[in-house]
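The structure under discussion is supplied below as structure tokens; questions concerning it will follow.
Only a portion of the chains appears, each positioned as in the full assembly.
Per-chain numbering from 1; labels A and B assigned in written order.
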Amino acid sequence: MIRVEDLAIVLPGFALEDINLQVDPGEAFALLGPTGAGKTLLLEAIIGVVPVTRGRIFIDGCNLTGLPPERRRIGILYQDHALFPHLDVAENIAYGQRYCTSVLPDLGPLIERLGLQRLLKRRIHSLSGGEKQRVALARSLAVAPSVLLLDEPLTALDPNFREDIRGLLKTLHQDTGITLLMVTHDFAEAHFMAQRTAVMNRGRIEQVGPVDAIFDRPETPFVADFVGMKNFFPAVIEGHDAIIGNMRLRCTSQDGDFHAVAIRPENIRVRKGPFDGGTENYLEGKLKRILNRGFYADVRVDVDGIPFRAIDTRRHLNRTALAEGDTVHLAIAPEDIHLMRGLRQQRQRLIG
Amino acid sequence: MSKTTDDALPLPSPGSGCCRVDPFLGIALAASAIIMAFILLPLVEMVVQPSVDDLRETWSDPDVIRAIGMSLYTSGTAALIAFVFGTPFAYLMARKQFPGKRLVESVVDLPIMIPHPVVGIALLSMAGRHHWFGRILNQLNIQIMGTVTGIVCVLTFVGLPFYINAVKTGFEAVPARLETVSRSLGASPWSTFFRITLPLAWRSMLVGLIMCMARAVSEFGAVVIVAYHPMVAPVMIYERFTAYGLKYSQPVAVGLIMVCLVLFLLLRWASPRKDGTA
């Protein structure tokens, strides 16, 4: 169990503030956020190498705030694996053994579990990326930490290794019941690995909750953008309708005091001709731009001065021969329109 | 989450700050303090000790002024020679890759490692009448022993590596691509060097000049072999020390330290900033 209370770290030019987090025993928790949000800094404060300005850190109920890293028993797995290059695989794995002889006296099962039996005598620089990450994992687990921190453990890996290590981490977590706190900037990764997640931005936590809840119901414009709701508009909500400018969109009714809507670009369908009548919202606008993204494309449509962003496959775009400047029709299902609190109310929420 | 159970545990309280006073850091800090004191104390004492009268006396002694002037003149000339020959050499080393490059780099650093009197002796040996090179010099009517030429020669020898290394680093920091673009726009290698490379590397060249000159000003062992007269400041310090004792040599030493301090401040001012503004 990890608990972070009112943590603040003030550095020249950057500050983490008001960090409150609780990771339950055996839970896998993801810290999400863009580069520079302060995620790694928070991890390093929990390990104990960055001094804390204010606040407290508890692991399994013990206050560790003042302890040096070597007395915290927290494992760490970095994206660049941080293996000791002058030691071989076996020496790397056994590195922490002499400081905690009581735990895990036999590393055999762990080594076998991670498929490292045949690599034990190899030098670090001769390993592949995936092998290095497995060795690093074995090294941190060999001292039986109460908590394992993962700093983007998959980012630096080849896509194929990535799937292996991801699966390995998941099953290890399920089997050992170790508490995991992982840092990532990739929502899909958080979705696969974690039960709950916190989204960080500029040194603050913007939203905490189950992964699905954050994906489906972001509470701030930043989180909405981060989970892919690229369309964010201030709106007036009247009953089942959201009024944006002089547009009226039907939505499903939700309880709460809402002053904005957010829509995923992939939930906006675009075509040249009008849609047949139905239960969806239909709009007409001008296609401003098509931005190629490889297999798919971003489509920017202006509807009465409001810029909508849609995503469509290039296959479909080519078939329908949509081009910049065309008049196009949009369809948005009511259940895909996400109602949000306004900007003003968001700072009033309490997190944690 | 109830706080009572957690807080009751017998663990160090937060803020006890055991990371900050750990013996590792303490010992490192102590060692650092000793080093700083070891370097700074003698120099500070040196500058602070002499009375205003002592200093006035020093600066009104024409011999002292002449020696310091000779030091500045010979070192400056050495720096200039390093500039003329070292700049194209540093440019080649920064831009070209060739087998044996590391060996050439080592050779450039050799003068730093050669004992100072040996430098003087080696140059004198070359210039002697028994040596082919010495005979050439003789025919050209160039004297090394006991002349300004000789002093400049040894000072260039000891100062060169400092100039070349500083300027090479400066040239390496100028992207080769800028030169490619300049030439594709019609500029010759010369124009490119003077319009692009030089304006972007001048700070490093200034740093190199100052370092070369500072090293040359401080040289004694090589100079004293080649030329006791005309007297440069370090030789005068030595002469006064051996002839009249410590107290009498101090004012000259202070005068020379002042010169070095000015060079040191110039160097700090000239050093390229890390934020990259030229």
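Here is the rule we go by: a contact is a pair of C-beta atoms (placed from the backbone, for glycine too) under 8 Å apart; a residue touches a chain by one contact, two chains touch by 3 or more.
Everything numeric here is computed off the predicted structure, so don't read it as measured data.
For the assembly as a whole, chain copy numbers read A x2, B x2.
What we mean here is this: only the chains that are shown with their structure count from here on.
Per-chain CA centroids place subunit A at a distance of 52 Å from subunit B.
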